[in-house]
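Next up is a structure, given as structure tokens.
A single protein chain has been omitted; all remaining protein chains appear in their positions.
Letters A and B mark the chains as written, and numbering starts fresh at 1 in each.
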Amino acid sequence: MRGAGTRPGGLGPGLAGQAGPPRGPRPPGGLLVLARAIRSLWGDGRARLGMLTILAFVLVAALAPVLAPYSPTNASFADSLGPSARHLLGTTGTGQDVLSQVLYGSRISLLVAMCAGTFATLIAVTVGLLAGYLRGVVEEVLGFATNVMLVIPGLPLMIVLATYVPGRGISVIILVIVLTGWAWGARVLRSQTASLRSRDFVLAAQLSGDRTWRIVFHEILPNMTSLVAASFFAAATAGVLAEAGLEFLGLGNPSTVSWGTMLYWAQNTSALLTGQWIQVFAPGLCIGLLAASLALVNFGVDSLSNPRLRER
Amino acid sequence: MSAGRSLEVRDVAKAFRARGSRGVSVQALRGVSLRVEPGEAVGLVGASGSGKTTLALLVLAAQRPSRGSIFFGETRVERLRGRALRAYRRDVQYVFQDPYAALNPLHTVAYALARPLANLRGLPDRDLPQEAAALLERVGLGPAEQFLPKLPHQLSGGQRQRVVIARALASRPKLLVADEPVSMLDVSLRAEILALLKDLQTSEGLSMLYITHDLLSARVATSRLVVLERGLVVEEGPTVHVLQHPQHPYTRRLIDAVPKLTSGGDVDGVSGGQRAAPGGRTEGGEEPGAGGAGA
Partner (left out) sequence: MALLEARGVDIVYRPPLGPPILAVRDVSLSVDTGEFVGLVGESGCGKSTLGYALTRMLRPPAHQTGGRVMFDGHDVTDLRGEALRRLRRRGLGLVLQSGMNALNPVRQIGKHFGDVMAGDGSSRRGERQDRMRSLLEQVGLDASVLARYPHELSGGMRQRVAIALVLSLEPRLIVFDEPTTALDVLVQAAVMDTIRSLQRATGFSALMISHDLGLVANATDRIVVMYAGRIVEDRAARTVVTEARHPYTRALLGCYGDPRADSVELRGIPGAPPDLSRQAAGCAYAPRCGLAQERCWQEEPALRRVGEAWVSCHRAEEPEAAPTAEAGPAPGAATVRG
């Protein structure tokens, strides 16, 4: 009947947990929803640790120009220096400062984590909701596509895609990760949608005259917030690892500075043989830490769609 | 206001295909006819598996019959689509059995009531809070300001059921389909909800199709009974008459199943031996599901 502008009672769905004043419109506001989600996650010790670690990486990425002693691409130093006061983590086989590379490298990893997580989740939500809510051909086709993506082994597919997709760059890597990473989330969201669909409150919304899109996005989706968040963090974690893997295999653009390309160059210049273990250890540790902190946040997402836990 | 549209169910059958098993179908309804006159409260009574909820969903146009037709006044219910269906939703509303499942846990009372007000009555946003408050007062939830911003889990079972009833009233329906509206509530709350439904029915001239397995609540809520067993009507008549002079053995068993506490004499009579026999094995109505699956 009316479009998205209808916000009856002044309480949009995003605000449902917030017992605001009963009168007077108050738009939900994405920031507020995000703030509440973070507050909700904060309640879980593991999620808190994960969020603090991620925050640290974000600060490092944002402040890289300030924190890094040199430009990451500056190759004017002596090759393969050990740690010293001038180069805290030494230099690479091609004469770049390792610390600066590690600091700048966080940008790429975070970018990939966020983009891969976001786009893979968008696809997963769309496919999952449609396949779970609709009956007939749509359900069959989407379900089939999801299952196909699930049974194809991820890494080989990524390698094939990365090899054949024209161009070499971070956007190609993100594209490849998204294409191979949405199916798990879609599968989980599909079965949850199918189960929520048979709940009485969905029939109630139909009888109240709500249209399909409104039922899907206002009745069903909010009840799956924790699963959506879980699929985001899982995809982001997989994205961080996959990006490092693809770069390490040389399927990315070796001239960008990321933890994955650092490992690629360390391998190419036989860093371990020359005793330059820090070149492998530093980016490796960062990849592991970022992936682990994303996974830690995932422990806290259960509380996101529980109205009782939302309150305070 | 066409005061005087009756609901007429004519020889309706509904089969469900059992999931996973091709060709095997379960006959939920096997040719049911009944009428609800304007302003009348009719009880549709049966044990689980009798098909009573299926019939409710057909009357609500939430599902379509495999055979037969349903009329509401001149409207052919099973053919409704789009705009006409929406108009029908205005006239016929549903009170759910489980007040815990019928409200979205993430939406406030205000939201739940605003949807039908906006969709079915076409009210502008600015009128919604006031109308929602009036609905709450109508079902005895006052002061409304206190309840509008609440989430379902902040309400008791009885309060939730009142919200569900208020939502059903939002579109000013002519016919209310109430599916076991008190069976999930504590016994001490049932009288209040039944009194509310009865009051709505008499004071606003609502017709009601009251679905239940509980003949005591049917007795106080309805004036006519239709007894359904395995998708067929086995007995029909004025409520008091059917209860006092049941003709069909199934009706008698339903009457026996009501716990009677009014006098000491009844207490022993009910738990007496006739059902306690090892015949518990068959229990007539017990195995509709198992029968279908095992077949």
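By our rule, a residue touches a chain if its C-beta (ideal position, glycine included) is under 8 Å from a C-beta of that chain, and two chains touch if they have at least 3 such contacts.
None of the values given here were measured: they were computed from a predicted structure.
Contact between chain B and the unshown chain involves residues 47-49, 156-158, 186-192, 194-196, 198, 213-222, 239-240, 243-244, 253-264, 266-267, 270-271, 275-276, 278-281, 283-290, 293-294.
By our rule, only the chains that are shown with their structure count from here on.
Here the CA centre of chain A is 47 Å from the CA centre of chain B. Against chain A, the residues of chain B that register as touching in their complex are 60, 62, 86, 89, 93-94, 96, 98, 101-108, 110-120, 122, 125, 128-129, 132-133, 145, 148-153, 164, 167, 170-171. Here chain A touches chain B in the complex through residues 1-2, 6-11, 13, 16-17, 19-23, 25, 199-201, 203-210, 218-219, 222-223, 305, 307-308, going by the rule given at the top.
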